[in-house]
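I have a structure I would like to understand better, so I am pasting it below and will then ask my questions one at a time.
Every protein chain of the complex appears in place save one, which is left out.
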Amino acid sequence: MANTFAFAESRGGALRRVAFEAVSAARALADASGGGEVHAMLVGAPGIASLAGELGKYGADMVIVVEHAGLANANVEALAATAAARIKAGGYRAAIFSASAQGRDLAPRVAAQLGVSMAADVTAFELAGDALVVKHPAYAGKVIATLKLTGSPAIVTLRPGARAAVEAVREARVESAQPTSDPGASKLVVKEMIVGGGTKLDIGDAPVIVSGGRGLKSAENFKLVEDLAAAFGNAAVGATRAVTDDGWRPHSDQIGQTGRQVSPELYVALGISGAIQHIAGMRNSRTIVAINKDKEAPIFKVADYGIVGDVIEILPVLTAAVKEARAKG
Amino acid sequence: MKIAVCIKRVPDMETRFKIAASGTAVDEAGLKYDMSDFDGYAVETALQLNEKQGPGETVVISLGPDVVQEQLRKALSMGADRAVQLKAERVPTDGLVIARALAAELKGGAYDLIFFGRQAVDSANATVGPMVAELLGLPCATAVSTLDIANGRGTARRDLEGAAEIVEFALPAVVTIDEGMPRARYPSLKGIMAAKKKPLEVKPAQLGEERLTLEKMELPPERAAGRIVGEGPGAVAELVRLLHTEAKVL
Partner (left out) sequence: MRTENAVFLLVLLLAAGFFSYNVQRLLSYLSIAQPDDRSGHPLVRLKNVITVAFLQKKILRDPVAGPMHALIFWGFVVLTVGTIELLLNGSFPAFSYAFLPSQLYTFYSISQDVFGALVLGAIAFAFYRRLVLHPERLEGDGLEHSDALLILGAIAGLMVTMFAVNAFGLALEPDSITRAKPLSLALSIPLRNLPTGLLTGAHAVFWWMHALLVLAFLNYLPYSKHLHIVSSIPNVYFSNSQGPGPKGVIRFLDLEAENVEQFGAADVDQMTWKDLLDGYTCTECGRCTSVCPAHLTGKVLSPRKIIIDTRRRLMEKAPLMLGDYSEVAHHALVHGEGDEGSMSATAILEHRLLDNFITEEELWQCTTCRACIQECPVGIEHLDHIVDMRRNLVLMESRFPPEVLPTFESMERNGSPWAFRPDDRAKWADGLDIPTMAELTERGESPEILFWVGCMGSFDDRSKKISVAFARILQAAGVPFAILGQEETCNGDPARRMGNEYLYQTLAKQNIETLTRCDVKTIVTFCPHCFHQIGNEYPQLGGNYEVIHHSTYIERLLEAGRVPFDTDAGKTLTMAYHDSCYLGRYNDVYDAPRETLRRALPIVTMVEPERTRDRGMCCGAGGGRMFMEETQGKRINIERAEQLLATGADTLAVACPFCMTMISDGVKAKGSDVPVLDISEVVASRLRV
């Protein structure tokens, strides 16, 4: 029976979904090791303590709240020192962080400070005697590695979304703590937070790309593509070389051998026949949807899902359906 | 400025990997190697900084067997001044072991900046850079997509999920380089010729015991073959259902 530590990530005074996943994972680990406690660390500007109760819902027995005006934004050096000191003092079997931008920044520093090894970006884990055995996707997701982490505490970063947070409601105790090192003395500080929304997503970053080809017939019809991108909310608009050559879209939007090479979660090819030049730039996308009037078009060879038909006719229907699905989920 | 760039030799990710008979490695037959993409950006960033900001030195370091000299030579052909190989039979699985070996080499080097790629594209851990920073007591900006260095201070943008932060830090510092930074330049033949004459020092890596070990490697389940969902606007509902329940992208 051993206690487990979880780092509950927050941003702008609100808990992030990954915080619940980390707590929930710690709960599972604690239960597997015979029912130890889960201690979640919650860090932020004064007032953050009010969120502690939410962590109890996913299985935290105690929430260590570190409130400090200098911790409104992430301050990795202060956080690492504070978490490391607490993990050391608490004698935890394991410490779970998120493999988020913040967690990936923080966990290795904690591990190095504690002088222990860590497993990064894991999708599954189980206890095996003295060791923690984890799964970690490597080689651009083409290989799944099984790794054995020995030593205590075992530091792990958990891939966001890999394990859904499961409710395990309890009343969490709250313990207040002070940062171990002065946030003001950190050599690296966050000067500015830019919260997304208004900024147009770049095709290199967007998880979803909706891309149009000559099948759209005119520059004006790209409005339909933009509408679909807006319905997704996290989509960028791309285009084929033929389209950028014709000046329907700027050259920076071109996806393909001579343009950008992308690999989003979802790639929607609209009115694109699938010339080699284009396929070379997008075939590594995780899921590919193609809509084209020619059922022999090469694009259907790389697509996971295809609809044969007139893209101009189908687009408004698809946009409405995506909008609806997004609203629900 | 004196800049160190730590690079890793990795196989080409375009490959359709097979698992070796040992079950703990990918089959190396027919693999093509290069430096990890992000490490290439890191070398490029270092070279551009020193080109713009006057005299400096760019030192590339790689830990591993003698084959890593290929990637070190490539960095030299891009314009790095000298290279160090921390010789080891293989690259350890445990990031802390690597970080300690690198930190030992970097410690007395009086570097203004130490660059890493955001992560190695093969092992994909992103742990060594910040660990080295911690071991050396340096600030570390991870996964930066822009970087400005002026008057002994650095400013960088880090892209978070759905947001970004601008961080400021004092030099010396560790920075890990993400997408958005300049792509590695294509070495000219002139550079390749010049690289042959640049110093490449080989030292034994100081490796400790590994506490993260590789048990098994396996291929993920095969992706299902693509299919035509239907024809015309009537097929949209089914498509959206599949994207939601099967592909889980909606």
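Chains: A and B, in written order; residue numbering restarts at 1 for each.
Quick note on the criterion: a contact is a pair of C-beta atoms (placed from the backbone, for glycine too) under 8 Å apart; a residue touches a chain by one contact, two chains touch by 3 or more.
Note that the structure is a prediction, hence the values are computed from the model and not measured.
Undergrad: Of the listed residues B:14, B:66, B:89 or B:222, which contacts the missing chain in the full complex?
TA: In the complete complex, the chain left out is touched by residue B:14.
Undergrad: Touching the absent chain in the whole complex: find that residue among B:2, B:87 or B:185.
TA: B:185
Undergrad: Determine which one of A:146, A:180, A:221 or A:258 touches the chain that has been left out.
TA: A:258
Undergrad: Even though one chain is hidden, which residues of subunit B still touch it in the full complex?
TA: Missing-chain contacts on subunit B: residues 12, 14-16, 30, 32, 34, 183, 185-193.
Undergrad: So that we can see where the missing chain sits, which residues of subunit A does it touch?
TA: With respect to the unshown chain, the touching residues of subunit A are 214, 241-242, 245-246, 251, 257-259, 261, 274-277, 279-281, 298, 301.
Heads up, the rule we're going with is that only the chains that are shown with their structure count from here on.
Undergrad: When the C-alpha atoms of subunit A and subunit B are each averaged to a single point, how far apart are the two points in Å?
TA: Result: the chain centres lie 20 Å from each other.
Undergrad: Which part of subunit B faces subunit A closely enough to touch in the complex?
TA: Those in contact with subunit A are residues 11, 13, 16-17, 19, 26, 93-97, 99, 121-135, 138-143, 155, 158-170, 173, 179-180, 210-220, 223-224, 226-233, 235-237, 239-240, 242-244, 247, 249-250.
Undergrad: Write out the stretch or stretches of subunit A touching subunit B in their complex.
TA: My answer: residues 11, 73-74, 76-77, 80, 100-102, 104-105, 107-109, 111-113, 115-121, 133, 136-151, 160, 186-196, 204-205, 208, 265-266, 286-289, 295, 300-310, 313-314, 317-318, 321-322, 325-326, 329.
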